[in-house]
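Complex shown without one protein chain; remaining protein chains in place.
Going in written order, the chains are labelled A, B and C, and every chain counts its residues from 1.
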Amino acid sequence: MKELNVAIVGTQFMGKAHSNAYSKVGDFFDLPAKPILKMACGVNEERLRQFANKFGWENTTTNWKKIIQRDDVDLIDISTPNDSHAPIAIAGAKAGKHIICEKPIARNVREARQMYEAAEEAGIAHAMIFNYRFVPAIALAKKMIDEGKIGKIHHFNAVYYQDWLIDPNFPMTWRHDAKASGSGAHGDMNAHTVDLARYLCGEIESVNGVEKNFVKNRPFSDGSGMGEVTTDDCSAFFAHFQNGALGVFQGTRFANGRKNYLRLEIFGSEGSLIFNLERLNELEYFNRNDDSDIQGFRNIIVTNSTHPYIGAWWPVGHIIGWEHTFIHEIKELVEAIEYKKPMIPSFWDGLKCQEVLDGVSNSARKGKWVNI
Amino acid sequence: MKELNVAIVGTQFMGKAHSNAYSKVGDFFDLPAKPILKMACGVNEERLRQFANKFGWENTTTNWKKIIQRDDVDLIDISTPNDSHAPIAIAGAKAGKHIICEKPIARNVREARQMYEAAEEAGIAHAMIFNYRFVPAIALAKKMIDEGKIGKIHHFNAVYYQDWLIDPNFPMTWRHDAKASGSGAHGDMNAHTVDLARYLCGEIESVNGVEKNFVKNRPFSDGSGMGEVTTDDCSAFFAHFQNGALGVFQGTRFANGRKNYLRLEIFGSEGSLIFNLERLNELEYFNRNDDSDIQGFRNIIVTNSTHPYIGAWWPVGHIIGWEHTFIHEIKELVEAIEYKKPMIPSFWDGLKCQEVLDGVSNSARKGKWVNI
Amino acid sequence: MKELNVAIVGTQFMGKAHSNAYSKVGDFFDLPAKPILKMACGVNEERLRQFANKFGWENTTTNWKKIIQRDDVDLIDISTPNDSHAPIAIAGAKAGKHIICEKPIARNVREARQMYEAAEEAGIAHAMIFNYRFVPAIALAKKMIDEGKIGKIHHFNAVYYQDWLIDPNFPMTWRHDAKASGSGAHGDMNAHTVDLARYLCGEIESVNGVEKNFVKNRPFSDGSGMGEVTTDDCSAFFAHFQNGALGVFQGTRFANGRKNYLRLEIFGSEGSLIFNLERLNELEYFNRNDDSDIQGFRNIIVTNSTHPYIGAWWPVGHIIGWEHTFIHEIKELVEAIEYKKPMIPSFWDGLKCQEVLDGVSNSARKGKWVNI
Partner (left out) sequence: MKELNVAIVGTQFMGKAHSNAYSKVGDFFDLPAKPILKMACGVNEERLRQFANKFGWENTTTNWKKIIQRDDVDLIDISTPNDSHAPIAIAGAKAGKHIICEKPIARNVREARQMYEAAEEAGIAHAMIFNYRFVPAIALAKKMIDEGKIGKIHHFNAVYYQDWLIDPNFPMTWRHDAKASGSGAHGDMNAHTVDLARYLCGEIESVNGVEKNFVKNRPFSDGSGMGEVTTDDCSAFFAHFQNGALGVFQGTRFANGRKNYLRLEIFGSEGSLIFNLERLNELEYFNRNDDSDIQGFRNIIVTNSTHPYIGAWWPVGHIIGWEHTFIHEIKELVEAIEYKKPMIPSFWDGLKCQEVLDGVSNSARKGKWVNI
């Protein structure tokens, strides 16, 4: 069987999730090529070694440029903090490697555009990890919307709630430093909801945002005093979509009790859809055309063998988890590479998402609407 | 407007709920006669006086036989402990009064049959307070079942959970004394679910039950020591229905955290219905004939003006409460009396329910199936 | 017992809800005066007559000025479209009548201020019908917030979703005419959530809003052609609170499947509260200080006898409905009048709410933040 050699940069949370996807995807999907876990790159040698042993990465390096130089790497997976996305992706593209990159694509539109242009120029396959498109319930929602099941969309409301920053003693991380991350909750969380909005509802024309920071200073984890938080704790914005829908978005890390709660409420002229990431195997659907006395939101358990991606897994009612979204996306990427099909979501989608994110930040600074 | 003179026996929880129904029903429904709160009977004079003042009962007495003797009483409402149902109902019927009686109809089938026969012989209107039939969501369920929306019923599962007896220091009441009440959770709670079963699923052929008592002795509330609990704390049973369905029932006052949780799960060949009394404005409906990929339990908010009884109330989404069930039943009773229509549920339904209840107790004693 | 003579202006949905409250409040609460349904005023004589008969209003008139002139009216209840609130309230105040008025207080701040000043000058009791303050779960939330149970509030998110305007053939009403109503979903629905925000989270400093109209023209119900909709179908806004919280609000009549869905999500430093009007007997509460492994949103069934207002009603688990909120508020009003206590919410609250509402509309026109 044909092989596809993968190198990964980043060994933490996302590195782990992606490693699992590469090693598992072939056990469940019939693929045109088998991903080979060729090389892993990380900054901490001990952690890198453990990581590589666990998931079976054949080689390791602490210098990502080594990856670029190798002939036996076909695909580079970028799972690092946001400030290194552009240099790695651009160098990789120039070396003719396919690239898949964690969201957000970069710290700002300028970097994103450079990445997109480099990738297009090189003619490589390029993919954004917008893994929530690959939740079966979301893929089903997309299909239902495309079929007209909820008609013309009036409202696209999205929240992404977490609560891990409420404690003011939670230490500084790269996510609190605008230089490393670009933004806080905004780029991290709204990147997901903006991408889902574009996927499900179309392009955004203009935005009006507000950002807020509840904790101004946090301790450094090494005990060396307090650092200044230069990123937002929460970010909310309104959006006008090209199709006439009104969007209301909110991402926050101060929603006590909500752990990883991404909720979509999509209200259309013929029906509605509700999704909650903490119950990602379910999709609520209201059909206005059901007989009026027996209408109601249906709770669809999205585990039928005919539901998107589910045929590869278990019988109906046997739920899958968060990690499966990566497996589904890697399946699409391997097919895109091998069949020379366009990959979606690509850096184009990363760039378009970043345009909205930057527009919101810009709008929040100005206190008024900004066109995208 | 024609008037219908009502006398009530019992001034506690149920007396209050019924008083509210008589005084309010005419504000919302067009009735052929107006209920007049003529006379209230209670044992405690002070409480009786307050009760009568609050709801506007014109006269009071501490002797229920006085009610029987009055010419200006048309309808007697029996809201007393179970052991007085039969004597009051039989005397009332003989005096030509219409009767409405709280559930369970009596302490046992023998009393129930005497009541039914006395009522029939007298030609009066007789009604059982099985008020949950008059929850709009239940009335809608009945309509849907009659229309075949869930097909042939395979399973009728009913629980009634409360938790007010868990504390072993909760004192003795008449409900703990088999002489006064006949049974405990069984007659009090299963009376409701058995009636709903008969209403929604049809007659029961045989039962197999188990009863349990977790607290054997409780203190008397006057401090005079401990009394022996001679009634069940919980009662569960299986039932074979005439239509081939299998029933599983459970009533308990030891379900910690459940306050007044009556849940029905009705599974049929074409669909299913789920009901929960703590959310009585909702009915969950699964339609097997919806397209398979977008099937799911629909949560119907039963507040459309076209839903049963709702037209008299508020706009859609403005929920009603538990007390409204009595108003709906009194509306039906007033119409039955004035239009000389049969009232349903009647003492017949009380008797049939009691046959099942007694059958279960009998079965629990014997440890095996009993035919009804 | 002392009597309090009430006159009502308006015989439709709200007239009905208020009538029920006046007639029922004394059956359940011990009041210092008994409300007498003295006079009802409406424009349609036939409907007025039926309305008065149903609820027992002693007299009727089609001219609200007749009410002002009567000596035997103590309290005027204004349940009319928004454009008549100010003239009736001001005239009533000048005549020394106590006034209770439906929300929003008026079409704009100018009218609201005139009403407030007239009422204060006259020294009457004045009340706003912000009935959702009197949902027991909301009153409990207020108590919990005041006790510090959720700490410092970071987020106050409120939506009010309905769906009755989605059909473009739904006819023009006074609510679609800015002259009569001031605004559309905004004044009707956001009035509620703004009041709850002020009640639970405090004053709002600045807002940034967006309004949208999905259907520009609707048919007149008399078949005389099409009218222009001059009010919003939905209105959303951000708010900065004085206490540092960030608010996100949205009211819409285009949320397919949501009938009367008002949801609050209040996230604080120590916990969170979630409320949904379609399940108004419940309150969700997250306590950050519970042991971390057994934390979770608690679903409190707000039907304990010790919960606000519930002692007057039924045993635990026996739910109440939407109409009860009016009964609770009338109870407070009767006590305020008789005990000469300040009534809350008063026209002051109506005015403060209107300042926010007008600020939002202003902000939506300008496309930027507006200070309140």
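FYI, a residue touches a chain if its C-beta (ideal position, glycine included) is under 8 Å from a C-beta of that chain, and two chains touch if they have at least 3 such contacts.
No experiment lies behind these values; they were computed from the predicted model shown.
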Check: Which is it among C:244, C:296 or C:311 that touches the chain not included here?
Finding: C:296
Check: Which one, A:172, A:280 or A:336, makes contact with the chain that was left out?
Finding: A:280
Check: On chain A, what residues meet the omitted chain?
Finding: 13, 17, 19-20, 23-24, 26-28, 54-56, 162, 164, 258-261, 277-281, 301, 303, 313-324
Item checked: Where the unshown chain meets chain C, residue by residue -> 140, 144, 149, 283-285, 287, 290, 292-301, 304, 306-307
Checklist line | Footprint left on chain B by the chain that the document does not show | finding: 150, 154-155, 157, 159, 161, 163, 166, 208, 210, 212, 214, 234, 236, 238, 244, 246, 248, 250, 252, 254-258, 265, 267-272, 286, 288, 295-297, 367-369
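The rule we apply is simple: only the chains that are shown with their structure count from here on.
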Margin query: Let me check something: if the centre of a chain is the mean of its CA atoms, which chain is farthest from chain C?
Written below: A
Check: If you average the CA atoms of chain A and of chain B, how far apart do the two points sit, in angstrom?
Finding: 54
Notebook entry, point to check: How many angstrom between the C-alpha centroids of chain C and chain B?
Noted result: 35
Next item on the list: Indicate the whole-number Å distance between the mean C-alpha point of chain A and the mean C-alpha point of chain C.
Entry: 41
Notebook entry, point to check: Counting only residues that touch at least 2 other chains, which ones in chain B make the list?
Noted result: 301
